[in-house]
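Every protein chain but one is kept in place in this view of the complex.
After this line comes chain A, so read on.
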Amino acid sequence: MTDAVSTATRPGRPAISGVVRRLPEYLMIWVPLLFSAAHLVSFSLWTIWISFTPSTLVPVSGWVGLRNYTAVMASRNWQIAFDNLLLFGSAFVLLSLVTGLVLAILLDQRIRGENVLRSIFLYPLAVSFVVTGTVWSWLLNPGIGIQKLVHDLGWTSFRFDWLVNRDMAIWTIVIAAIWQSSGFAMALFLAGLRSVDADIIKAAQIDGAGPIRIYRRVILPTLWPITITVVVVQLQFAISAFDLVRALTNGGPGIATQLPALVVYDLMFQRGLLGRGAAAAVLMLLILLAVLLPYAAWRYFRRATHA
């Protein structure tokens, strides 16, 4: 197409000068895209390669098979991180779905000040996880936060010490994560609610269906594709969560709130075990693929059946 037009409009020009003349555009098109694509492919392969080498402080060549993987998976650090990820991932995704859906339905009731309210529910998304984590670490710190406030008000037996409680600390991350990103679920759900065909709703109303019935039978069933998207995006965040945990609990108390991303960082840059760190990173990628590949297959299937 490109060549057809240019030769048609400028007959007789030698091809080579065309290439030279169009060099800037080739460079502008190809160089950034190639850099981006090349770094994605080569860096992934590079990390995968390191994960099979005996690298410690510096990358070295050599082959240790799956030894780094078995070492990582046998470590308590990783096991706790993986269990935490399952708990954090499911609790966070479920609760932020519910919160987001409730907020979206409430905002969909034609209430006054909808724009202001929507901005309030979404502003945490503009703030960094470091800030969110820091602020919540103050609020949830029993010595200076909510527990202290309630004590000062006179209820001295009140306890809210999840941040320093090994069994409950992971829930503080759930709380902060929901506060930060349930607005995202709300925004997508609200867009979904607004795109429901008004005629269908009107027809249901004429049939005598009440608002709750209409939501349950007519509106909510149309939201499931959005729900899946929200779940996948939130899971993606949960799997690679790092900043928030680093600022809120830093994996503590002890290693009670360890998550995969923290294990990777710890192995690579604090213990200087590059091979194992790379293996942990690849494991993270595999967990992510376990979520993304079914999603991609579903999207592909849906597009194929709808087209």
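Here is the rule we go by: contacts are C-beta pairs under 8 Å (C-beta built on N, C-alpha and C of every residue); 3 or more make two chains touch, one makes a residue touch a chain; residues count from 1.
The definition used in the following text is that contacts and distances are computed from a predicted model.
**Student:** Since a chain is absent, check the UniProt entry for it and pick the matching name: "Sugar ABC transporter permease", "Response regulator transcription factor", "Peptidase M48" or "Gluconate 2-dehydrogenase subunit 3 family protein".
**Tutor:** "Sugar ABC transporter permease"
**Student:** For the full complex, which residue in A:16, A:74, A:126 or A:206 touches the chain that was left out?
**Tutor:** Spelled out, the listed residue whose C-beta touches the missing chain is A:126.
**Student:** Residues on chain A that touch the omitted chain in the whole complex?
**Tutor:** 1-2, 5, 9, 22, 24-25, 28-29, 32-37, 39-44, 46-47, 50, 59, 103, 106-107, 109-111, 117, 119-132, 134-136, 138-139, 141, 144-146, 148-149, 152, 179, 183-184, 187-188, 191, 201, 205, 210-211, 214, 229-230, 233, 236, 239-240, 242-243, 246-247, 261, 264-265, 268-269, 274, 277-278, 280-282, 284-285, 288, 292
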